[in-house]
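Pasting in a structure now, in structure tokens, and then I'll have a few things to ask.
Apart from one protein chain that is not included, each protein chain of the complex appears where it belongs.
For reference, chains read A and B in written order, and residue numbers begin at 1 within each chain.
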Amino acid sequence: MRGILCVFALIPAIILIILFSYIFSNGISAINIDFLLNSPYMLERGGIFPQIIGSLCLVSVCLLFAVPLGVLSAIYLAEYAPDNALTGIIRFFVECLAGIPSIVIGLFGLILLVHYLNFGISLLSGGLSLGFMILPWTIRASEEAIRAVPRSFREASLALGATKLQTIRCVVLRNAFPGIITGVLLGLGKALGETAVVLLTAGSGLESFIPRSLFDPVGSLPVYIYMLATQGRHSSTAFSKASGASLVLLTIFFAINVSALLLRNRYIRRMRGEIA
Amino acid sequence: MRVKVQTRDLNVHYGRVHALKDVSVDIEANSVTAVIGPSGCGKTTFLRVLNRLVDLDGARVTGKVFLDGEDIFNGVDVTSLRRRVGMVFQQPNPFPMSIYDNVAFGPRIHGIRDKKRLDRIVEASLRKAALWSEVKDRLHESALRLSGGQQQRLCIARALAVQPEVILMDEPCSALDPVSTARIETLIKELKREYTLVVVTHNMHQAVRISDHTAFFLNGELVEFGKTSQIFTNPAEKRTEDYISGRFG
Partner (left out) sequence: MCFAMSWSMERVVESILLISALSSALIVFFIVLFMLKEGFPALMLGKDFFLGMEWKPSHDKFGILPTVISTLIVGVGALAISAAIGIPAAIYLAEFSPPLLRNVLKACVEMLVGVPSVVLGFFGLMVVVVFIRDFFGGGGGGGGGGECILAAWFILAIMTLPHVVSISEDAIQAVPCSLREASLALGATHWQTVREVVLPNARSGILASLILGMGNAIGETMAVLMVIGNPNIPSVPTSVFDAARVLTSTIILEISYAVWGSTHQHALFALGIVLFVIVAFLNIITTAIVRKEVRKKSV
């Protein structure tokens, strides 16, 4: 019995290995300095430089929106919110936001940001829409991190004459910081890989220029991969470039996951007293 | 005899629970007052009223409490009250920071930035808490590396760093071994020269060793208050005598 179940448990690992080796073997040949530093032209020539920059810009705008708003909301919910109906409603709506399919968020971004507010297909529209998407995750992660700070720290701080806000700033946030950062990194990962939202609000993905302002359309890695995989001649060049871009994307993801792990490690070591 | 802290008809309710009933007591300056009584009798609640940490517990407080004649619930800024009335908790709770940062936390909160001044305050507080010689070479190590007894002395130093007038201690030695306990008891007796101490303890022998006055609480009521020597040899109330002789605990 055990053996049969073991086989099932190995399947995700096997899929992962097949996935990675396929992408790697197809993509590694495409990766060279040209690929990383040039712009795409005629669909399957050139490189992905504007796409890399574009993805990073989109994610930056997204985080600039979702992190402050998320952390501030989390502080309110964890430290100030009274136990009443309004708080319940706020929490309910935030949870709802987490359950909305990304394409609906993309449609919302399209109607509100691109058309209603006239931002057009742009870095700003794309970044803000991505921000809407990851906001519930930053709130959740931050709130959990804040709640995890033991009550005794708060009481010790207050007993020394600190105000509530001082306690939050100097004790609670300081200790919740790694947890919050982990949440931010996870949101970053989601935003980096999101395609539907970006396709609807930020650009067709094959832009050959770097955005010069918030209102320029912007290319991004996931949309580039999609375009190369589905439009055009299905040639092996197209596939290998798409694999190369996938490889770059996966590498960035890997870096993010490793950073999150290192941060969590550092936090555990500090709580154990190994570092100050 | 100068009165430092005074309560008059102090009542505390947690919802339906009447935790403290009509407590009126005068606590003398520069003395150690022990607060004894069985579990759940209101000792910790009493302590938490004195520095208004009870505000966090959702309790309803009536009656008056005076610090140097000022009503602490009316017209006194709670953060400056808590600077003047410090607290040391049952479980040592140093922040997960360096030893230096723990002690400097209080002064920094109150606006002191100058490094030299902070250095002086940290050293003075650690000396007063009888911890300086043990940690002077490792001020920047994590406070969590210290032993239980050292952490508690660190918490005392941390409380001393804001220059309080009253120090409240909630069973400060209950989590510690006998050697650390003895050190802290010696410390308490020294501290009364400069500060007023109120120490909750469930250990009656400790109360006899360290305190000048003793308050006996039972079911939220202050049953008896007087000189320690008198309470333990010749208590006025029968209930006090029963508790002290161990007829109930």
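The definition used in the following text is that a contact is a pair of C-beta atoms (placed from the backbone, for glycine too) under 8 Å apart; a residue touches a chain by one contact, two chains touch by 3 or more.
The shown structure was predicted, so the numbers you read here are calculated from the model rather than taken from an experiment.
Colleague: Looking at the whole complex, which of A:I111, A:A148 or A:I268 touches the chain that is not displayed?
Modeller: From the options A:I111, A:A148 or A:I268, the contact with the absent chain belongs to A:I111.
Colleague: Pick from A:A30, A:I139 or A:V218: which residue touches the chain that isn't shown?
Modeller: A:I139
Colleague: Name, in rising order, the residues on chain B that touch the hidden chain in the full complex.
Modeller: 105, 108-111
Colleague: Could you please point out the chain A residues that touch the chain left off the display?
Modeller: Where chain A meets the chain not shown: residues 1-2, 4-6, 8-13, 15-16, 18-19, 22-23, 26, 68-70, 72-73, 75-77, 80-81, 89-90, 93-94, 96-97, 99-108, 110-112, 115-116, 132, 135-136, 139, 163-166, 169-170, 189, 192-196, 199-200, 222-223, 225-226, 229-230, 234, 239, 242-243, 246, 249-250, 253, 257.
Note that in this section only the chains that are shown with their structure count from here on.
Colleague: In their complex, what parts of chain B are in touch with chain A?
Modeller: Listed in rising order, the residues of chain B that touch chain A are 51, 53, 56, 79-83, 86-87, 89, 91, 93, 95-98, 101, 105-106, 108-110, 140-145, 155, 158-159, 162.
Colleague: Under the definition above, what is the set of chain A residues touching chain B in their complex?
Modeller: 150, 152-153, 155-163, 166, 170-171, 175, 270-276
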